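Missing here: one protein chain of the complex. Every other protein chain is in place.
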Amino acid sequence: MESVGLEQVLAWIREIAARVEEQRSYLTQLDSAIGDADHGINMNRGFKAVLERLEATPPADIAGAFRTVAMALIGKVGGASGPLYGTLFMEMGKAAGDRATLDGQGLAEVLRAGIDGVKARGKAAEGDKTMIDVLEPAHAALSAAVASGAGLEEALQKAEAAAKEGMEATIPLVARKGRASYLGERSAGHQDPGATSSHLMVAAASEVWGE
Amino acid sequence: MESVGLEQVLAWIREIAARVEEQRSYLTQLDSAIGDADHGINMNRGFKAVLERLEATPPADIAGAFRTVAMALIGKVGGASGPLYGTLFMEMGKAAGDRATLDGQGLAEVLRAGIDGVKARGKAAEGDKTMIDVLEPAHAALSAAVASGAGLEEALQKAEAAAKEGMEATIPLVARKGRASYLGERSAGHQDPGATSSHLMVAAASEVWGE
Amino acid sequence: MKKLINQVDDVVRDELEGIAAAHPHDVRVNYHPFYITRADAPVEGKVALVSGGGSGHEPMHGGFVGMGMLDAACPGEVFTSPTPDQMLEATKAVSGGAGVLHIVKNYTGDVLNFEMAADLASDEGIEVESVVVDDDVAVQDSLYTAGRRGVGATVLAEKICGAAAEEGRSLSEVADLCRRVNGQARSMGMALSSCTVPAAGQPTFDLGEDEMEIGIGIHGEPGRERMKAAGSAEVVELLTGPILDDGPIASGDNVLAFVNSMGGTPLIELYIVYRDLHNYLQERGVTITRNLIGPYITSLEMQGASITLLKLDDDLTRLWDAPVKTPGLRWGV
Partner (left out) sequence: MKKLINQVDDVVRDELEGIAAAHPHDVRVNYHPFYITRADAPVEGKVALVSGGGSGHEPMHGGFVGMGMLDAACPGEVFTSPTPDQMLEATKAVSGGAGVLHIVKNYTGDVLNFEMAADLASDEGIEVESVVVDDDVAVQDSLYTAGRRGVGATVLAEKICGAAAEEGRSLSEVADLCRRVNGQARSMGMALSSCTVPAAGQPTFDLGEDEMEIGIGIHGEPGRERMKAAGSAEVVELLTGPILDDGPIASGDNVLAFVNSMGGTPLIELYIVYRDLHNYLQERGVTITRNLIGPYITSLEMQGASITLLKLDDDLTRLWDAPVKTPGLRWGV
């Protein structure tokens, strides 16, 4: 496909929820090493609520879908990832506006707005060992591919690859933001849980939209 | 020897102290199974105090030596065994009176008085899984041997053998007195710690006086 | 063994120095022999309350010394009853001329040592009454055994009798009250883990990852029965069933519900236990009108909890509500 509509966006969100459920203990385990052992639990609680709300009141458009995700995460996740992922989707919703579909270009714009929101709220920069270390390279790869005329499938594959690289690149980093920063040097050598859940979201997109 | 004087009595007390020190963890371990894991600790604390006081103010006679042991145990052991062993030696001291030496006959009389004191205070009978299950048979064997004209060495060997038997006979018993009684049926299958320390005292006598 | 202590043999003395340093206005600590008295002891004309027992049950008893509760407490070594000389000296130190009540938990060691102390005190002309607390339904009572252990009811008896003594009641009245509290209270406890006596250096018993002990005492003794670990609601049934079956508390009664931590179980769990106890009693027509929730009679760092129910009447309720000011229990002042 060359652009995604409400249906595809909902499919993506459901795929994220499924993967979070399936990887919840892995995410929690990563958080045990440098955090407080709840990231998988938090994300799973949040996306369960997302599915319920999408069921209860089906959104009218893409912006509505993102807003529903945002409100559910903000209301149910708690912790750092709740407001941060909540902000990500909230800003993506605002940027989507009344568009009925998003092509590669549109996806890049929407993601950009989301990432800026996360940075404004969390004050993290690349290299701080957070979800930003996945979201930024994923966005960069996506827009570069789109600019060079690549199709959505290829662009998303590039984004996923960059996200994976960014996720693994958090391992040697010393955390400067979030709970892991309290460990100082001891935070090095562990993959960041939020970077891992961010990669999960990008990978889900490349799978469900990558045809 | 056919009778013991102050010197031999003091040697016996020192031998008890040495054996308690050496068996303290064994006694505590027995108390872990059916009690509160302190019998060896209690006895060791008590007999350390006994040695100090015998050092500080050497007793003038056998009665004085027993009284010193009694006061040290009552003042330092605590728990059930403190007042009980304290009473044992207190009554032995009273019974010893002004005698300068004790022969087999005399030892049996003194021990009898001590056991009666323990029973009066603790209300335990034979078969309740306590020190009484060692002290009574030891006394019975001692006086029987003495009555049949046996020498002190042989009489003490018989007493030690009976004490050992009584100690091991506590294993199958269900405790009716002391902490172990709280376990009900679960107290069966374990050797009673106080019976074990009582056997230690009889065995110490048969070693130091058994020449 | 990992504990925040220094030398194993100094545990009790170090603790007493901490108490003395922390509460100089409330209590005074005597070191030769060990005992703790309220700072204003002796209180002339007031019946004095003396209790004591092995250490390792903090805040009981030392933490309950002060206005409205105990006049003195005698700490023994960990889990080992104190000795008669401590009880005698403490009794003399707090005797205010109106007699002294010894509140004794029913353990052979405590009973025998307090007996000796009471004899010695009477020899010195001090009027002493002793009440033995034995509220633990986990132990079958019988003429031929040492009987039941004294556990949670001890805390309640010390608070209520302390208030009665402040009111100026006589020794025999306070002693009768203590017997009444003991008669109307029942307890049972359980453990999820053992505890380690410092001098022993290793856990008193071992429990599997999925096991619990039901019917434990407060000295790390194993309980009556070992079973598969269960949830809070089921544990509440296992403990409260025997308490109600034992007699004094029946449908229609008002009770004080005391949910106690054995030392290592945190408040978040105690509140869940309290919730399940509240529901369990409600279904059976028993109404909780007062409660106490927290670690008050502990077994070192043991994980587990005990439940104590005391049948209340107006007199007991009023005495429970009366002001108390001790390091471990405080209200109304």
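Letters are used for the chains, namely A, B and C, taken in the order the chains are written, and counting of residues starts over at 1 for each.
Everything that follows uses one rule, which is that a residue touches a chain if its C-beta (ideal position, glycine included) is under 8 Å from a C-beta of that chain, and two chains touch if they have at least 3 such contacts.
Quantities reported herein were computed from a predicted structural model and do not represent experimental measurements.
In the entire assembly, the chain absent from the figure touches the shown chains A, C.
Touching the missing chain, out of C:T37, C:T265 or C:T308, is residue C:T265. One of C:V47, C:V235 or C:V286 touches the chain omitted from the figure, and that residue is C:V235. Here the missing chain is touched by one residue of A:R19, A:K76, A:R112 or A:K158, and it is A:K76.
Touch with the chain that is not drawn comes from one residue among C:E17, C:D40, C:E124 or C:D315, which is C:E17.
Touching the omitted chain from subunit C are residues 2-7, 11, 14-15, 17-19, 21-22, 55-56, 58-59, 63, 192-193, 209-210, 212, 229, 231-233, 235, 263-276, 278, 288, 291, 293, 295, 298, 300-301, 303, 305, 330-333.
Panel shows subunit A; residues 28, 32, 34-38, 41-42, 45, 74-84, 121-122, 176-179, 181-184, 186 of it touch the chain omitted from the view.
Operating definition for what follows: only the chains that are shown with their structure count from here on.
Shown here, the protein chains touch in an arrangement that is not a line, ring, star or fully connected set.
Centre-to-centre separation between subunit A and subunit B, using Cα means, comes to 76 Å.
Measuring from the averaged C-alpha position of subunit B to that of subunit C gives a distance of 32 Å. For subunit C, the set of residues that touch two or more other chains is empty. The multi-chain contact residues of subunit A, meaning those touching 2 or more other chains, do not exist; every residue touches at most one other chain.
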